[in-house]
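Have a look at this one before I ask anything.
Note that one protein chain of the assembly has been removed; the remaining protein chains are unaltered in position.
For clarity, chains are labelled A and B in written order, and residue numbers in each chain start from 1.
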Amino acid sequence: MMWVSWRRQRAQLITLLGMLVVGAGVIALLRSTMIDAITSSQLARCVTQALQDCTAPDGAAKAFQEAWTTRLNIGQAVILGLPALIGVFIGAPLFARELEQGTHVLAFTQSVRRTRWMVSKLVVALVPSLIVLIGLQYLVSWWLSAAGTLGPRKNGSFTALNFGIEHVSPVGYALFAFALGAFLGVVSRRTLAAMTAGLGAFVVARFALSGLVDRLVPAQRLEVSPATNVNVYHDGSLVLETGYLDAAGQLVSKEKAGALLQACKSTSEGTPNSQEGFLACLPQSGLSKWYASFIPKSQAWQLHLVDLAIFGGLALLLLAGTAWVLRRQS
Amino acid sequence: MTAMTATAVGKRYRTRWAVRDCSFAVPEGKVVALVGPNGAGKSTLLRMAAGLVRPTTGELRTFGTPVDGRIHPDVSFLAQNRSLYRDLTVRELTRAVGAMNDRWSTDRVEEVLGLLAGVDHDAKVGTLSAGARTQVAIALALGRLPRLLLLDEPLSDLDPLARDETLRVIMTDVADHGTTVVMSSHLLSDLREVCDHILLIDDGRVQVDGDIEEVLAEHRVLVGPVADESAVAGTLISATRTERQSTLLLRKAEPTPAGWADTEPDLESLVMGYLRASRDRRSPARRR
Partner (left out) sequence: MLTGVIEFRIDRRSGVSTYMQIIQQAKQAMRLGLLHPGDRLPSAREVVEATAVNPNTVLKAYRELEREGLVEARRGLGTFVTKSLSSAATAGDDAPLRQELSGWMGRARRGGLVVEDVDALYSAVRDEHYPAEEQA
């Protein structure tokens, strides 16, 4: 049965393999060109050190970023978009084309069980897709790390572009997009309808669920006096919420805190307050503590796992639905 | 042992009943002509027997086992659209279908394909003529070594030579293995010579069911004066009338009254009579 699925999906699999090979070639070439550019502009140290700490010729870093940021972002976008492509071009036609052309009848009137037929088709389509996805993801990651803090990585792990292409997240999205396409394919029995509806539904679901993952990982909480310098904004953490607490530890509402902050910016005489005066004013007016809830960079992997669990779980539900519809299909 | 039994089988698509209240039994070893006009419900009936369509009412059994969304291991089905993987070669397709079956004989498929002139083993299925595709599909159906062959319009796209070849293959299988065959066609003439049992369907209902010779022996065609129709006794199936003459198709006719000519109908006129009667029941307004 595997041979049947492999033979029927051969052209598609060869295309996938071609994508991987071409992708690998292009990325390797871009990466080596980029490393040459870094070396020739004497920026090598800026790859690992923050821009302000590394010694580089004036304007070299800016020129490099102008030349390379777009290319690096395209590389990221490819990985971000690949799950959608897998859903549209591999998941959606998988069963829809059979149902549309009536070739499912051939398999359904042999002794092979429908579920086994379905699973073999799924495996033969999905496993190579994931291999290509993971392969390209590693290649892009390898390229990005060569740019280090000169590239998009400087923005931290939690920006949409950086987060969506790291760790197991792309696999989760691909599973979901693929299962969504397959499910819509058996429901609509039309390849084109399944492809378009699949793309739309995937994009909507991806946006709708993007905030969910932050709420499912226990966040860390930091409470400091308003005068303290904090570095949660600079160490790559994902800051979920900030605000002020009064002396009793109660949350001060945003509007009230805003008004008090505004008030402290000027002295009782109406002149602008000094920095010390401002910071001293805050506890006196009831803003005793500043707090932040955040997810540190080191916990990003938890977010990725939760992401995989959400999208992978949805994918399993959709595949179960696909199996159910196929068993009832005539 | 019956190869196939239908008990009050009905199938509704949204609001339309494609098949309704069909009950019949196909004894093992018969070659059955499933005939009826286009849209009569022949395909739906065969697809239900193959486990592709679930009946809305009633039950179908093949070799005593209810068909429950799954084809019986001893049954092979030829779909009307032939449903083959067109981008595979004949050889690859044979391997593919073999891989989807527990009981399979590649030798049988190759033996059958060897008898068919127009099929190149290394040609892509999609490049074959419609007739050659049908022949490949029949060869694949025989590869399952079936005891019941369900063939939906097997002869519709065959030229006379291919038709003869194909019937020879099917009939040889019947001779060698006692295979039961149910073949559908909207053309009775296609099946007349090779079938010994008839199942006539119209408007989703069974109109005639039985061994052809017995069915024919049971019916009479009487031709006589219109004015004297009351003298004829028996179950009237249908009648055509001119100003003076009536032609009546009767089942279980009583002895022929004087002044009437009596003949045994041929299968064509019997089928026509039943179809006319079925039309009249559906639209009585047009009845003359």
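Observations
Criterion: a contact is a pair of C-beta atoms (placed from the backbone, for glycine too) under 8 Å apart; a residue touches a chain by one contact, two chains touch by 3 or more.
Source: prediction; values computed, not measured.
Among the chains on display, the ones the left-out chain touches in the entire complex are B.
Touch with the chain that is not drawn comes from one residue among B:Asp120, B:Asp164, B:Asp228 or B:Glu254, which is B:Asp164. For the chain left out of this panel, the touching residue among B:Asp159, B:Glu213 or B:Glu254 is B:Glu213.
The omitted chain makes contact with just one of the residues B:Ala99, B:Ala123, B:Leu145 or B:Val174: B:Val174.
When the whole complex is considered, the residue among B:Asp21, B:Asp87 or B:Asp196 that touches the unshown chain is B:Asp196.
For chain B, the list of residues touching the undisplayed chain reads 29-31, 164, 167-168, 171-172, 174-176, 193-196, 213, 266.
In this text, only the chains that are shown with their structure count from here on.
Separating the centre of chain A from that of chain B, both taken as means of CA atoms, is a distance of 59 Å. Residues 47, 50-54, 69-71, 73, 76-77, 79, 81, 83-85, 87-88, 92, 95-97, 99-103, 144 of chain B are the ones that touch chain A when the two sit in their complex. Chain contact summary for the complex, chain A toward chain B: residues 1, 3-4, 7-8, 11, 101-113, 117, 327-328, 330.
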